[in-house]
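Shown below is the structure under consideration.
Omission of a single protein chain aside, the complex is shown with its protein chains in their original locations.
Up next is chain A:
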Amino acid sequence: MMNKRTPLQSVILYTLVLALVIFCVFPFLQILSTSLKHPIDWGNPSLIPRILHLDAYKELLGLMPAKEIDVPASIQRLLDNPALSAEKKQMLLAKFSSGGDVFPFGRYMLNTFVISFITGICSTFLASLAAYAIARLRFPAQSLMANGVLFVYMVGGVLLMVPLYQMSVNVGLASSAGGTIFSLFLIYLIQTLPVAMYMLGNYFRTIPFSLEEAAMMDGCSRVEAFWRIIMPLSKPMLFTVFIYCFVIAWNEYLFASVFLKQYQDFHTLPLALQTLFTSKNAIWDRIMAASMLTLLPVIICFMLANRHLSGGLTDGGVKG
């Protein structure tokens, strides 16, 4: 029979595949493992924690019960002194609680989610209009424009970082938190649009033009045909493009680190993780749990995108 593998070939093939998979998956396993380890277990090289320790997750997700403040007896006596003002008492108490150590993970996640979600929606919407124009309409300098957008990718982010920040300072956007976030959103749009357009444009070309013609004969204008025929038919690809843009924005670190440096409240997760990594006392389980929680939406997104990618919606519309 054709292409039948010998047992030896099979063994070699599967060994190589397995090696590659382990190489790719190992860092994730390491993250997962460390995030579940108790501090006493950190030195243990095994991937399997000796005790399953979920405190890091609970802490990040705000599920930990409020800590009892353990105050030495001498201080307690001081606190009991009615002559001490309430303000002073709080200051004293704060020294014994670990309040300075709290990491507002939920806040960062929300920041990241909001900017990624808006980027995903806007980029997908704008890309679908642009992709349709490039795929279907004829206008002067069409191919120049179609290829020109890809030019963005020829210039690395590091090169653009300073000029773009300069620009946003010049137009006055960088002077407020809202303006800064808006300029960051614009940058994410620019970063995601070219590929989004490319993906959608190629997909639109696979939809037979006669479907639009049929819609036009049925009384739809070109724009209506786009909304009522092309867009519903492109749902899988629109979803994939959305996920792609969402994930790009979700993981973006470089521009966020420059633009959001002074707005701690608006930090995104990659930025927050970085502060966590470089903090003086490395609390490994928390760092890794935070990494894991940052990864999770990305993994979910890819699984969803994968499921949607396989379906071809245009089957059966036209005879080949």
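We take it that contacts are C-beta pairs under 8 Å (C-beta built on N, C-alpha and C of every residue); 3 or more make two chains touch, one makes a residue touch a chain; residues count from 1.
One rule holds in what follows: contacts and distances are computed from a predicted model.
Selecting from "Carbohydrate ABC transporter ATP-binding protein (CUT1 family)", "NADH-quinone oxidoreductase subunit D", "Succinate dehydrogenase iron-sulfur subunit" or "LPS kinase", the unshown chain of this assembly corresponds to "Carbohydrate ABC transporter ATP-binding protein (CUT1 family)" (UniProt protein name).
Among A:233, A:269 or A:293, only A:233 touches the chain that is left out of the view.
Within the complete assembly, A:208 is the residue of A:104, A:208 or A:270 that touches the hidden chain. Annotation: of A:61, A:220, A:254 or A:298, A:220 touches the absent chain (contact as defined above). Seen across the whole complex, the unshown chain contacts chain A at 208, 210-211, 213-222, 224, 229, 232-233, 313-320.
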